[in-house]
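A short worksheet on the structure shown next.
What follows is an incomplete set of chains from the complex, kept in their original frame.
In order of appearance the chains are A and B, and numbering begins at 1 in each one.
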C-alpha cells in the first residue's frame, strides 16, 4: 500500500496511525499528526486505519524564535 | 508597587516583559536554565515535520509548566500556510496563542506584511490570540488593530543579526500611535538595545538568537531580563530630555580666593 508521509511516497503494510508511528519508533509524545489535511487527536490514533493514497503529516515542536 | 506594572495582552498578564525563543540553543538542556535565570514568562516554539531518520526530541518537555508557549508559523510562505500551521499548533494542544511569521525572502527573512494581515484576520476570528511579526509600518499596524491582533511585533533588525534598533524611528511612531501593545521582535543583539526599546515605551521585547547563541545563555538571559526591567523602570520614572549645552551637577559659584 502506497501513502505519502511528510511529502515522500512510502510503501507500508496496512495498519493504524498508532501502529505506523510505533514502527517508526515514535512514542508520540510531542508529536502532531495531520491525516488528509485534518488533525487527528492522539486518542484517535489507534482507531484510524491508513488507506491507499493517504496523506500523512507527522510533525513535532522544535526550537524556534 | 512593582507588582502593579503588569503587561496585559489578550487576556493574559505578564510581570516580566522579556519574551524569549527556543531556537539555536547548543543544547536544549540550556532552555530551562535560561528560563529560570531570566524569569521570562513566554517563549516561542516552531513546528516541523518529524525526521524519522533521527531521534525526535520534544522541545516542549524542556519548558517548565508556568511558562506560556507561543508557537510561531515559521516556514509559512503565505497566509494560507500560516493559517494551517496555526491550526495544527492549536490542535496539538498548545493553546490558542500564535505568532504569525510569513516569510518569502530567505536572505533577510523579512515578513510579508499584507499576508500577515490576512492571516491575522482569519485567525483572530477563529479565536486565536494573534501576535503578528511585521515590518514596522503604522498604516499596517492600524489595520492589524482592526483585524483583531493582540499585539504588534515589529522587527528591530533582520532576524539573528544582532544589529539592534535599526528601525528605531518607525517603531517610535508605532508606540506613539497604536493602541495595541508593541513588542519589539528580531534583531536585538545586546541588553542595552532591549533597554532602549523599553525606554522608548515599547511594552515588551522578544529575544532569541542573542540569548541562545551567547557563550553563556543563562547569564545572557538574565542580563536581558534585567536590562528590560531597567528600561521599563526608567520609562516609568520619567527621564529628562537631552540638553545641547552642559548643565552643572556641582555648583559653579565662585570658590576659593
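Note that in this section contacts are C-beta pairs under 8 Å (C-beta built on N, C-alpha and C of every residue); 3 or more make two chains touch, one makes a residue touch a chain.
Only a predicted model underlies this, so the values are computations on that prediction, with no experimental measurement involved.
Stoichiometry of the full complex, written with the labels used here: A x4, B x4.
Throughout what follows, only the chains that are shown with their structure count from here on.
Residues 21-25, 28, 31, 44-50, 52, 55-56, 58-61, 71-72, 74, 87-89, 91-92, 94, 159-160, 186, 206, 208-209, 212 of chain B are the ones that touch chain A when the two sit in their complex.
Remark: chain A residues 6-7, 24-26, 29-32, 34, 39, 41, 57-65 touch chain B in the complex.
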